[in-house]
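Input: one structure, supplied below.
The full complex has more chains than appear here; those shown keep their coordinates.
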Amino acid sequence: MSGNGSGDWARLARRAHFSCGHRYYQPALSEEANREIFGSCYSEHGHGHNYILEAYLEGPIDPLTGMVINLMDVDAILKVVTGELDHRHLNFDVPAFKDEVPTTENVAKFCFRRIQEELEKGASPAKLTSVRLYENEDLWVDYGKL
Amino acid sequence: MSGNGSGDWARLARRAHFSCGHRYYQPALSEEANREIFGSCYSEHGHGHNYILEAYLEGPIDPLTGMVINLMDVDAILKVVTGELDHRHLNFDVPAFKDEVPTTENVAKFCFRRIQEELEKGASPAKLTSVRLYENEDLWVDYGKL
Amino acid sequence: MSGNGSGDWARLARRAHFSCGHRYYQPALSEEANREIFGSCYSEHGHGHNYILEAYLEGPIDPLTGMVINLMDVDAILKVVTGELDHRHLNFDVPAFKDEVPTTENVAKFCFRRIQEELEKGASPAKLTSVRLYENEDLWVDYGKL
Amino acid sequence: MSGNGSGDWARLARRAHFSCGHRYYQPALSEEANREIFGSCYSEHGHGHNYILEAYLEGPIDPLTGMVINLMDVDAILKVVTGELDHRHLNFDVPAFKDEVPTTENVAKFCFRRIQEELEKGASPAKLTSVRLYENEDLWVDYGKL
C-alpha cells in the first residue's frame, strides 16, 4: 500500500487505441537469421495490428476534486503520443524504429518514454508507473514498474 | 513470491457489476471552477455508468479445499457492498458521497473499505489486497496495495 | 442476398459509445404500479449506464472507393446523435423522454430515427436498416429491419 | 424459420483471426481525391489491423452427429483462406487487391468468395450464408445474405 496508511493513494488507468503497420527485420542479422527468428513477422512489406495502450498513473487522491489526475490531461497526452504512431508504418514513418525492431516490447518502451516526457511538462503530482501495450488480445507487454 | 517458497499462496479475483448515476460537483468550488475541472461530468442531473468491480483476495491455498477463500463467501460480501450502490444515484442516495465527489477514485476507495469491513466479520485468513473499479472499458482505478 | 447476385452489396456496422442517467417512471401509472413494473429502475433520482450504439448501413459497394459509405460521414452523424444523449440524464435533459419512458427500446428507437434524419441530409445511397443499442453486455435491443 | 417447422435447421458461426497491413489508395483518382476520401488510411506505406472473420454456415442438423457441419472441416477451410491474408500487406502481397482498394467491404467479399469456393469442394450440405469481418471492435462489414 503506497501511502494508503496515512493518506489516500490510487492508480488510475486509461486506455487508448491505435493501428500501425510494422515488420520485424534486423539489418545486423542475415536474411536466414531474420527468417528463423521473426518467422511470419519477417516479410518485405510488413503487416499490422490494432494496438491498445494502457497508461498507469499513480498518486494521491486530491481531496477537493477526488482525482489522482484530471482525465482531460491524460487524454491530451495520450492523443499526442498515439498521434505519433496511429495509421503509420512503424518501420518507415516513425524515427524511433529506424534503429530498433518494432516489437511489442520496443513499442511499449517508446510509449512509456513519450508519455513520461509529456507528463513532466505538466504540474500533476501523479507519476506514470508503467504502460501495458496489447498487440492483440492474446499478447501484451508491460514496461516500467513491474 | 509471497510464501510460495514454503507453502502455497495465491490471489483470487472476483468480478461484480453495478450501475449508478453520478455527478461531479464540488460545492467548495465556484460554478466556473466546477465546469472547468469536471467538464461534461458537471451537469445538474448527472449521468451514469455500468461499473465493474474486481476484488483481489490473497492468502494460503487450503490444502483440503484447494481454496484461498470460499467463493460463496466472497459473493455474499460483494452482494452486500454492490447492493449499497446498484441502481442508485451516488450523489443523492449514498451517504458517503455527500462529502466526496463520486469519482472513480473515490468509489473505488468506498468499495475497498466496505469489502474489508465485511471480510473482517468472517473467519477467512484471506486478505483483501486491492480493488479495481472500471467506470468503463477504457478507464479504471486500483485502490489498496498497488 | 440483397443484390449480391448482380452487383456487390454489403452492410457496414459502426459502434459509438455514450453514458446517460435515466429513471423508469410512467406518470400515467400509480406509484405502486411503477414500483411493480420497473423494480429497481424506479428510484427517484435514477441511475445510469454506458450505452453502446451500433448503426447498420446497407448499400452497394462503390467500385471506385470500395465503400458502402464513407466512414467519416458515418462518424459525423453518430457524433451528432450521441452528442444529444451523452453525459445527460435522459428524463431531465432530453425532450424526447419527457413523454416516453427511457427504456432500451425507446432509446434505440430515438437513435434509429435521429440517424435516419441525419443520413437523409447527405447524398449517400446507403440506407440505415437497423440499430442495436446495448444497455449493458447482457441486454440490448434491435430497432428497424429485424 | 428455415425448415424448423418440419426438420431441424441451424446456423453455425465460427471465428478466425488474421493480421494484415493495408493502404487505401485508388490510382484512378487524383492524389488530392485519395487524401480527401481516405484520410489517414491514405499514407504511402500503409498501416494495419487485427481482423476477425466470422463465417456463418446454415443447414440441417444431422440427427446422427448433431452437427450442421463438422467443425474440423470449417477450421480447415478457414485456415486456407486466412492463410492467404495473415501477416501480409494486402496491397502488395495479395493479387485480389491489386485491382481493388482493400476496404473492409472488399476484404469481406474476398473472404466470402474464397470460403464458398473451398466449401464447394467438400460434400457438406451446409451453405455459407454470410461472413462478418471486423477491422476493429467498432467497425465491421457483413457480406452475403443480409
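In this document, chain identifiers A, B, C and D correspond to the written order of the chains, with residue numbering beginning at 1 in each.
As a working rule, contacts are C-beta pairs under 8 Å (C-beta built on N, C-alpha and C of every residue); 3 or more make two chains touch, one makes a residue touch a chain.
Bear in mind the structure is a predicted one, so any value in this text is a computation, not a measurement.
*Asks:* In this structure file, how many copies does the full complex comprise, given 4 in place?
*Replies:* In total, this homomeric complex is made of 6 copies.
The working rule: only the chains that are shown with their structure count from here on.
*Asks:* I'd like the Å distance between the centres of chain C and chain D, where a centre is the mean of that chain's Cα atoms.
*Replies:* Chain C and chain D have C-alpha centres separated by 27 Å.
*Asks:* Rounded to the nearest whole Å, what is the centre-to-centre distance of chain B and chain D, using the mean of the C-alpha atoms as each centre?
*Replies:* Chain centres of chain B and chain D, defined by C-alpha means, are spaced 41 Å apart.
*Asks:* Identify all positions of chain C at which a residue touches two or more other chains, and write them in rising order.
*Replies:* If we look for residues of chain C contacting two or more partner chains, we find none.
*Asks:* If each chain is a dot and touching chains are joined, what shape do you get: line, ring, star, complete or other?
*Replies:* Contact map by chain: ring.
*Asks:* For the complex, which residues does chain C have touching chain D?
*Replies:* That would be residues 1-2, 4, 8-16, 58, 61, 64-68, 70-72, 129 of chain C.
*Asks:* Which residues of chain B touch chain A in the complex?
*Replies:* Going by the criterion above, the answer is residues 24, 26, 28-29, 37-39, 100-106, 108-109, 137-146.
*Asks:* Touching residues of chain C toward chain B in the complex: what are they?
*Replies:* 17, 19-22, 40-41, 43-50, 86-89, 91-93, 136
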